[in-house]
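Below is one structure, written out as structure tokens; comments come after it.
Only a single protein chain was left out; the remaining protein chains are all shown in position.
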Amino acid sequence: MTSVRLIGIGKRYPNGFEAVQNLDLEVQSGEFIALVGPSGCGKSTTLRMIAGLEDISSGELLIDDERANEKAPKDRGVAMVFQSYALYPHMSVRENIAFALKLQKMPQVEIDQRVEAVAKKLQIFPLLDRKPKEMSGGQRQRVAMARAIARQPKIFLFDEPLSNLDAQLRAEMRVEITKLQNELKTTSFYVTHDQVEAMTLADRVVLLKSGVVQQIGAPLELHDQPANRFVATFIGSPTMNMLRTELKLDGLQVCGVHLSLSTKRLEHIQAQGIKSGMPIDLGIRPHQMTLVALDEQSKLDEQSEQAQEQTATLANGIKVSLEAIEPLGSETICYCRPIVTADDQESSEQRLVVKLDADRKVERGQIYLLSFKEEHIHLFNADEEGVRLS
Amino acid sequence: MTKPNQPSLAHQKNIVGQWISAFKSRGYLGVIFAVICACLLSGLGLLQSLKIHQRQARKALIQETLTAQIIPDYDQEYLGHLKLREVSFVPQQTDASSDQHEYAALSSLQETKSGLKLDQPEDKAWFDAYWKDKSEWFDAQGHLWGKRTLTLKAQQTGLPTDFQLLAKLSATQPPRLPWLWFVLCGLVTFMIAMWACFYFGSTHDSTQDSTQQKKAKHSSWSLPLLTTISASPLVILSCLEIMSREQDTGIKVAEGPLVASLALIPMLILGLSQYKTAGKSSSYRVAYTYMMPTLLSVGILVFVPFSLGVGLSFMRHHQGEFTWVGLSHFIDILSASDYPLTHPLNFYFTLAVTLFWTASNVVLHTSIGLSLALLLNRKGLKLKGIYRALLIIPWAIPNYITALIWKGMFNQQYGLINKFLAILGIEPVSWMGSFWGAMAANISTNTWLGFPFMMVVTLGALQSIPQDLYEAAHLAGASKWQSFKSITLPLLKPALLPAVILGSVWTFNMFNIIYLVSGGQPGGASDILITEAYRWAFEQDRYGYAAAYSLIIFFILLGYARLTQRMTQAAEEVYS
Partner (left out) sequence: MSTSQTQSVNQLNQHWPHLILLPLTMVILIPALWVLKMALRPSQSFDLSINPLPSEFSLNNFIEVMSEPLFTVQIFNSIWVSALTTLIGVFFSCTAAYALSRYRFPGRQLGLKAFLVTQMFPGTLMMIPLYQVIDFLGLLDQVAGLVLVYSTTAIPFCVWNLKGYFDTIPKEIEESALIDGAGPFTLFWKIIIPLSRPALAVTALFSFMTAWNEYILAATFMNDERAYTYPVRLQQYVGEYSTEWGHFAAGAILVSAPVMLLFFVLQKHLVGGLTSGGVKG
């Protein structure tokens, strides 16, 4: 059982590029950490610093409360699965898995036992005597996993291990990894592009952007309470809709429509120095919006009294024209554009994505009213950082 | 960020502690390895030095005895018309008065750089003699006993079958210098020890951290320090060696510091690089240790001779003496005032011949290699393997053999080429009699032995072109020629261009073919620059002139490489 602590870790490449800046992270033993972020944000760099493949330029890495900055990779007790798998092409699967064990001077009998046990667990037993080039991508991936597991390391490091697999295999392996993780309870770091992987596998997710941590938290925390606009748009699929709004005395002006906010929210916002008349970014997830046909509006009007009792809703709904529909079977994705007065250029250029149930029938080119509940909205500062307001 | 905390403090030990702990943590393997290497190499160095010492002692002794009788002990053999004799040599105690030389065929033995050479004997037969060390020993009185063998090679038969040989041996050359062995072995030992230390010892050095500034400074000093400590015995040894030698060999004192600095230079460089990079990434250091063996050997055996050669080009050589002449050789060569422009010895004439030679060869090599590779790369061609194997044969034959065979084939009387021509009803051509004939012989020989290299390179490059590019081109309606022009050629370029450039450099300096096939006939017209330089050096004994000549060749090639560099870079951009 191993805990890992990263204290103000930073990486500056010889060319002066700061790939990671001041990263603080405390990992409990047995925890599964996912590192996500856009390409080039420094995920791999972080992982490689933990592995010892890159020097740590600043800060301190503690493994089991022991400084590990200067330790060689082999002394850190880490195992790594690479995106390209990095199997030794000249060795059979068996030799690949046994290589690290041999270097540990483990007795041959024990090596054989371990290799075979791991191979059985990952269903690659029949492949043990093949060379890497004689296997499919999925099989290679399993071998790479087996190689890491066989060592029984203190820490697992995965660098986008599933990104070369097709969707189905990926899903399969995801389940497999979850199973293994439950079984082995090894501290793990997992770099991925795929949010689904991050959300399903990780105990906690670290989101990076240009080498700076944006948020660290449980997957749902990132989803439900994004710390800033970047996190909000990065997590979730389809991405969260962002609307530029203006703060009014008792609510927001969204695309020419008034949205009243709860007093609690208003106070909260004002406490952070945003005054009436200032812009605010409003985020709302596609699945938390709904489209209402214009002729249904009368019905809606009837119900609105009841609705307003429950939560504050958009007064009227934003008038949108439906530009494109993607029926996916289980759901329908709609792309809409707000219809506003000609002078409100900014909001007319915005695209809104709405996710509807599959059984809702909508038509392209029609005009709908878009509505959502106040409780579902996220508000962010409109400046560059876009810190969450409430 | 810079807060000192417990674990990092633990690393701030003193230097010695660091090294010791590093060794400990690696299980002494490094130390043992280094020590073994050091022992082996110093042993080797010592042995070699002793051997040389012994040789000197022996020489000194022979010089004292001055005369020795050589009693022939025949074992004759005929090799062609060379006569070989083995003569055994029994040193004998001579009294000081009998300084007279009593001999039948030889007057004196004179030391030369190659060993011992017999001077012009009286009967004008020309001898070449080699001493071979056989069993020899010194007795208690310090006299040399045993048997030495002297091989005499004479160009004439009919020498007296039994003759007595009295040899006057003198050591006119300064004895060889054992200190170099000390230095070399010490260097190598040091290098290996460092290597071992880096690898087995100090892995904790491999990651350095800004919080570890102090430690970095420590290790940056520790290495130069260690360097100096390990170097000092060497330097002292060399100095002692030189001082002890000084009296009897007359080597100037100034050489002492020179030697010492020689030994120190590489270490200094290493230490300095160490110092400069210690704060940054120590991977530099690892890289330098990997490079070190090659740098050392290539430095000593390629760059030192090169520099010596450059030095030589400023001097005139006359009977073993070198005098400084400055740039006059270069001026002589480049102004080419001694000969008219069409004279074979005119530099520009030879340069033109060389350029013609290189260009025609490269064109032929590339075109033949390329077309053969294209043919061999066709899908579904039968016997592909056999063709390839057979077509590589010329490459596998040593080029001097090829050259001699082709020279025979171009012979006017019995050469096969002329026999072919005779069948076609053409008069026998005197190939070596005309410039064009000689060049044709040279070029065809070189083409024969040179195209397989280009063929193999092209084949490899062809195989690395993805097949789907052709399929895409085919679908786009490209004809074969179009896809060749727009896919094959551009993609071959990055692999072919460097091969062509390297090939042209090799051809430019292709000595064997010209020297052996045409031999410069007629009248040196078909000589290229490199054979010309060789003639100046070894047929005219004008080493300095030849060195200057060679240096000019080098600069021409350097200019050519610079020129082509841009081309290759451009080509590589296509690839990436």
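Lettered A and B in written order, each chain numbered from 1.
Note that in this section a residue touches a chain if its C-beta (ideal position, glycine included) is under 8 Å from a C-beta of that chain, and two chains touch if they have at least 3 such contacts.
Everything quoted here is computed from the prediction, not taken from an experiment.
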Given B:Phe349, B:Trp431 or B:Tyr543, the one touching the chain that is not displayed: B:Tyr543
Among B:Ala336, B:Leu355, B:Ile405 or B:Val429, the residue in touch with the chain that has been omitted: B:Ile405
Residue of B:Leu341, B:Val363, B:Leu381 or B:Ala472 in touch with the missing chain, whole complex considered: B:Leu381
Hidden partner chain, touching residue among B:Leu327, B:Leu341, B:Ile397 or B:Ala472: B:Ile397
Which of B:Pro428, B:Pro494 or B:Pro522 contacts the chain that the document leaves out: B:Pro494
Among B:Ile333, B:Val457 or B:Ala525, the residue in touch with the chain that has been omitted: B:Val457
For chain A, residues in touch with the removed chain: 14, 48, 51-53, 72-74, 78-80, 82-84, 86-90, 99-100, 103-104, 147, 151
Interface residues of chain B (partner: the chain not displayed): 48, 51-52, 77, 80-82, 113-115, 130, 132, 151, 155, 176-177, 180-181, 184, 199-200, 273, 277, 283-284, 286-288, 290-291, 293-295, 297-298, 300-310, 312-313, 372, 375-376, 378, 380-383, 385, 387-402, 404-406, 408-409, 411, 414-416, 419-420, 423, 448, 456-457, 459-461, 463-464, 494-495, 498-499, 502, 505-506, 509, 511-512, 529-530, 533-534, 537, 543, 546-547, 549-551, 553-554, 557-558, 561, 568
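In this section, only the chains that are shown with their structure count from here on.
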Centroid distance [mean C-alpha coordinates] between chain B and chain A, Å: 61
